[in-house]
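Apart from one protein chain that is not included, each protein chain of the complex appears where it belongs.
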Amino acid sequence: MDFSSAKQFDLHRRMVRIRLFEEAAGRLAEANKLPGFLHLYVGEEAVASGVCGALNDDDHITSTHRGHGHLVAKGGDFNRMMAELMGKSTGYCKGKGGSMHISDTSLGMLGANGIVGAGSPIAVGAAFANKYRGRGQVAVAFFGDGSTNIGAFHEAANMACALHLPIVFACENNEYGEFTPRDKTMAITDVVDRAAGYGMPGVIVDGMDVIAVHEAAVEAVERARQGGGPSMIEAKTYRFYNHHGVQNLGLKYRSDEEVAVWKLRDPIFTFEDRMIENGVATRANFDDIWAELRADIDNAIQFAEDSPYPTPDQITVNVYTSMTGAN
Amino acid sequence: MDFSSAKQFDLHRRMVRIRLFEEAAGRLAEANKLPGFLHLYVGEEAVASGVCGALNDDDHITSTHRGHGHLVAKGGDFNRMMAELMGKSTGYCKGKGGSMHISDTSLGMLGANGIVGAGSPIAVGAAFANKYRGRGQVAVAFFGDGSTNIGAFHEAANMACALHLPIVFACENNEYGEFTPRDKTMAITDVVDRAAGYGMPGVIVDGMDVIAVHEAAVEAVERARQGGGPSMIEAKTYRFYNHHGVQNLGLKYRSDEEVAVWKLRDPIFTFEDRMIENGVATRANFDDIWAELRADIDNAIQFAEDSPYPTPDQITVNVYTSMTGAN
Amino acid sequence: MSDERKLTYAQAFNEAVSQMMEADPDVFCAGEDIGAFGGVFGTFAGLQAKFGEKRVVDTPISEQAIVGLGVGASVTGLRPIVDLMFMDFICVAFDQIVNQAAKLKYMFGGDATLPMTITTAGGGGLSAAAQHSQSLEALLCHIPGLKVVMPSNPYDMKGLMISCIKENNPTVMIKHKRLLGMSAPVPTEAYGIPLGKGNIIRPGKDVTIVAYARMANEAISAAKELAEEGIDCEIIDPRTLQPLDTDLIIDSAKKTNRVVVAQEAVRFGGLGAEIASQIQELAFDYLDAPVSRIGAPFSPVPFSPALESQYIPDAKSIAKGVRDVMARR
Partner (left out) sequence: MSDERKLTYAQAFNEAVSQMMEADPDVFCAGEDIGAFGGVFGTFAGLQAKFGEKRVVDTPISEQAIVGLGVGASVTGLRPIVDLMFMDFICVAFDQIVNQAAKLKYMFGGDATLPMTITTAGGGGLSAAAQHSQSLEALLCHIPGLKVVMPSNPYDMKGLMISCIKENNPTVMIKHKRLLGMSAPVPTEAYGIPLGKGNIIRPGKDVTIVAYARMANEAISAAKELAEEGIDCEIIDPRTLQPLDTDLIIDSAKKTNRVVVAQEAVRFGGLGAEIASQIQELAFDYLDAPVSRIGAPFSPVPFSPALESQYIPDAKSIAKGVRDVMARR
């Protein structure tokens, strides 16, 4: 496939937004300004961006504990995201969810999830509803390599295939689950080998190459939209920071060389080089984009810092929807 | 492989014992003499027999809701089994477990199980212990086609492969889960297609042919015993009676023709014909065997009927082991 | 008179689902063997024939994904009814129920509505042994975000099930297996019974029995027996266990001054503990005797009818509990 320069800028912008948001969040965490856990998406930007770039606004995604990237890629608002990470009342979840539950159902982003694997069955439900309504919407389940070892993933993949639902399973294979390498927890190298066991097609793509991801995503999403059923994309990728937070907690579970090699393949910088090489963009274009988005991030931090904390009377609000249904 | 005539008689005897036990249980159930649910193994005898015939006494098996066949094949005692089905105190579980929890840990039979898929993780634990102790014991997880759609199966299969355990996954694919045909609940035809996704080898065998099952089992069990890790056997088989009980509950979910075609392939009768053809046995041999085992069943029914029910003071006994460990 | 038309508890459930499916195209059902087969207890009988495979869906044996289907479909605007054949199987789907369905709205700061109903069948009495006979409602009632309903008769079943389907929060409708065949007059029109409202099944002045699901019926038998002994029982069936109709219970406790709470579940840590605690907190000065709890002993449900029949509380054990409470001074 050949993508327009507008599309390339669009994918690039999604990636830069993720990078800037995550690095800002990392800095704030290091300065002890963010409560709770923080799982950064830096290094994996091409996956969320390439996939979400293939989606419509009313398509759905489910996410993982590493969810900021997905929300940003689906169009998330920096202000409300940053406020949520700080636990402020202006945040996406009014401070009730935090990093691990960040979500925007109006953007079809059905939540980061603190339970590994739990997002996939929810994506199946969204896909079911989309097929049921027949408006051509698609659902994407993002999930990590490690999560494919948990039962919920398996049930979701099989049910989606059995019911022939419009869904894409998008695996971010970063070769680790927390601090444990893939080869200790599964006897296969490629997660996509599991697709055949459900009866769906699967492809492996270079998860550091946003165009490769996007091409695969366009195909998978179109298949789903046209009634062709589920499929799986395995993006080989890498997280540049630690499982959570930024530091390595003093313990080395990956070699410096391994990290360095992957960093050479930075999905944003390599893509920028390529766009320049292909004459699609100039360095100056990128400087402008980074500057513009940096300003957005600065504003978001300001917004979040200026925002009030929720008040204790909010603790028992939003547990239930108070009115009953329409009928 | 070529099996001795003694081995062939052994496999045949296991099958006949299952058949007789199950048909007796079915008749008792129809006469309202058995409380609770009853999932009969008739039609599938070649699977349990072929596999358990490849095991040593100290190897372990886990079973399913359809568990009598597995216990009989592992050497279960008719008297204690029949007494358990009747809820008597002389039963294997002292009347506390019934059909769905029938078990004999001294025979390595770690229980029928009322939760679909739940036996497989337990088999993984047994396999782990066997590897840990290094005495060359093997574990077999029996499971149905339908159970491969549940998360517990998936986690067990993956963990067994990740830890390279001495285990065999033995699938009884009878094409139905309760009253729903396989093609409504999975988009693949052969369960064994799932094996590759865990990184283990798998084979399909004719589950109506005890020799075919046994050959595959010998190979898989030996592989496990020698440190070659997990593998999967998918036996294509069929249950002659209903999901539970004997009747079809008035509702047809399988055609008469389908049932009739499978019955032509009765695993016992076809095997007897073959043994006679091959000059290994005579009809008279079989008549003797059936008569002997029929007498065993009649005795077991008598034993069970004569046995007392447990007394109410037993309700709160066996909830806990009372002494603590040795250290 | 149409009110005299009788339905079984199972039929009342079925009619509620059917009427709501007629009224609202967003309502659908999914579960194991509920399609052509109509569910192993027959509670979904005929629905697929009437509404088609699109709206009455047979699923794989995948309880986590079944509940997940309900979560995802409800949060994107449908009104799912997802069935877990036996209540014991909530354990297999527990993460999706407890950590997803119950919490999504809250974790999203309100930005989610989950009008889903989980239906299941609980309780013992069928010699179905330890994994097919449990009463696990206490586990669900401890989880903020869920509503939990356990009807004791066909009339309540229809009204409560309609309310569950209309409810914009995740509800769990627990059918009692031993009540499926119970027959009683049920109106033909669609009516709701508000969630969270209990019912005084029998007014009385001497002692209050709080009992739900099958135990409510056992309480009725016990009350008849006790009436002959001159003990006038008031029976309260909370019907909804979460939210619990505390006011109704407390008012009755203040009136009768003596309370027995009866549940089929294991006594330790059951819902009866919560009810008893609330009563002693809110009606302490009115109590002439400790609130007494009737429940199963501390063991799994045994298989043998010889054991199970003694394990499950019944009219006899409730009556004994009442007599003990009355004897107290």
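First chain written, first letter: the chains are A, B and C, and each begins at residue 1.
What we mean here is this: contacts are C-beta pairs under 8 Å (C-beta built on N, C-alpha and C of every residue); 3 or more make two chains touch, one makes a residue touch a chain.
Everything quoted here is computed from the prediction, not taken from an experiment.
Within the whole complex, the absent chain has one touching residue among A:Gly26, A:Gly67 or A:Gly114, and that is A:Gly114. Residue B:Ser103 is the one among B:Ser63, B:Ser103 or B:Ser231 that touches the chain missing from this view.
Touch with the chain that is not drawn comes from one residue among B:Leu11, B:Ala24 or B:Ala118, which is B:Ala118.
The omitted chain makes contact with just one of the residues C:Ile34, C:Ala190, C:Ile235 or C:Val266: C:Val266.
With the whole complex as reference, residues 88-89, 91-92, 94-95, 97-99, 102-103, 106-107, 129-131, 136, 138-139, 141-145, 242, 265-266, 268-274, 276-277, 280-282, 284, 287, 289-293, 298-300, 302-303 of subunit C touch the missing chain.
Where subunit A meets the chain that is not shown, the touching residues are 35-37, 87-88, 93, 95-98, 100-101, 113-117, 146-147, 149-152, 177-180, 184-186, 251, 253, 309-312, 314-316, 319. Within subunit B, the residues in touch with the undisplayed chain are 60, 62, 91-97, 101, 103-106, 110-111, 113-115, 118, 120-130, 132-133, 139, 151-152, 155-156, 158-159, 162-163, 317-321, 323-327.
Everything that follows uses one rule, which is that only the chains that are shown with their structure count from here on.
By number of C-beta pairs in contact, the leading pair of chains is A-C.
When you average the Cα atoms of each chain and compare centres, the chain farthest from subunit C turns out to be A.
We define each chain's centre as the mean of its Cα atoms; on that basis subunit A and subunit C are separated by 40 Å. Within subunit B, contacts with two or more other chains are made by residues 149-152, 184-186. Looking at subunit C, one finds that residues 59-60, 62-64 touch two or more other chains.
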